[in-house]
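One chain of protein is taken out of this complex; the other chains stay put.
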Amino acid sequence: MEKLVAPNTVQTTFHVRYAETDAMGIVHHATYLVWFEEARSALMRVQGTSYAQFEAGGVSLAVSELDMRFISPAKYDQLVTIECHLSVVKSRKMTFEYKVFNAETGQILVTGATHHICINREGRTTRLPKQWIDRWQNP
Amino acid sequence: MEKLVAPNTVQTTFHVRYAETDAMGIVHHATYLVWFEEARSALMRVQGTSYAQFEAGGVSLAVSELDMRFISPAKYDQLVTIECHLSVVKSRKMTFEYKVFNAETGQILVTGATHHICINREGRTTRLPKQWIDRWQNP
Amino acid sequence: MEKLVAPNTVQTTFHVRYAETDAMGIVHHATYLVWFEEARSALMRVQGTSYAQFEAGGVSLAVSELDMRFISPAKYDQLVTIECHLSVVKSRKMTFEYKVFNAETGQILVTGATHHICINREGRTTRLPKQWIDRWQNP
Partner (left out) sequence: MEKLVAPNTVQTTFHVRYAETDAMGIVHHATYLVWFEEARSALMRVQGTSYAQFEAGGVSLAVSELDMRFISPAKYDQLVTIECHLSVVKSRKMTFEYKVFNAETGQILVTGATHHICINREGRTTRLPKQWIDRWQNP
């Protein structure tokens, strides 16, 4: 289940998969990056486009920097909500901010941010296509 | 979205995540095992229980054998449906069968089966708890 | 460490990573497919080529079928050896067989086989390039 909760802000909710846990009995910390990425995909879907469509234009959004803060661990089979907010859109960079929380109690589990640059098929940095900047700056 | 479609048979539907693809541009073949497992979890949820509850009894379902057949590749952002049917429940073994299909076209992508044994906390083979056998044999 | 131990047969040895475990405290069953694949890569490396070079020719080896048998679980930090043998090379298909064992005790943990077809950049089935068939049929 995914829904737009504010301009450029999506919430997507799903169950924690068993494969996402590790021998500590909790979700492995790298998993949250996969969820962040899935929330970016969900944001584009609820806005009526898709990241596949973005890449079809010959460009990709590469992650250039990120940070994460782990507050409380997610566990197998829990329902988690990822909130993803697109907070910065410039000609050459974008920033997304995230909150992961327990969908039932609202408890915050993880927060983070990812910074992106736009690259072309040769892997070179390039400007974001104008139509996408417009769409995101006027959501 | 997950629903019971026949006795001991669930269908669960979700979008393919970007991290599930590989450099061939399609879903990595190991990913389908993660989806199979998630479908087993979904089956228990739509039956009103959970695999977490099963494990809380001190036992686990370890995979003893599996096979998979790959017909057509899933791609990023596609909506896929995993159908999972619990086809064999004996005192010491269980078998689940799977079909992965494109949720929009119905095209079959992957089929497979996993065979499981029940193990205790020491990793020894043990009988399935009677209340779970009953539940699954009389769904 | 990887070495050719017989014609078309490699052994590659490495430590189990923490991320490869799950909440059962053992290696997640999908991980072995990643190790099988890495052993195929190692086989090509010890034969003086690489799978990257194979793909540079415009073709890929897609997995068409596989089976696995789980005998004893691998655990975090264990040294494991994957033995991979290329057992069938035909114009349109290849089969690899695998044994995973505890590198210190020799105990067999998992066995399996993967069957592959050759596909081109459009995802269509095609013949294996002749020079690769020759190389593998006369190792």
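Note that the chains are named A, B and C in the order they appear, and that numbering of residues resets to 1 at the start of each chain.
In the analysis below, a contact is a pair of C-beta atoms (placed from the backbone, for glycine too) under 8 Å apart; a residue touches a chain by one contact, two chains touch by 3 or more.
All figures in this text were calculated on a predicted structure; none of them were measured in a lab.
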- Message: For a quick check of understanding: of A:Ser60, A:Gln78, A:Thr95 or A:Thr126, which residue touches the chain that isn't displayed?
- Response: A:Ser60
- Where the complex has a chain not shown, which of B:Ala19, B:Leu79 or B:Ile133 is the residue touching it? B:Ala19
- Query: Hey, which chain A residues sit against the chain that's not shown?
  - Reply: 24, 26, 29-31, 33-34, 37, 60, 62-70, 73, 123
- Touching residues on chain C - with respect to the absent chain: 14-15, 17-19, 33-34, 37-38, 41-42, 45, 50-52, 75-77
- Message: If the hidden chain were put back, which residues of chain B would touch it?
- Response: 18-19, 21-23, 25-26, 28, 30, 76
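Throughout what follows, only the chains that are shown with their structure count from here on.
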- Item | Separation of mean Cα positions, chain B and chain A [Å, integer] | 26
- Item | Rounded Å distance, chain B centre to chain C centre (Cα mean) | 24
- Per-residue overlap in chain B, given as positions that touch at least 2 other chains: 33-34, 37
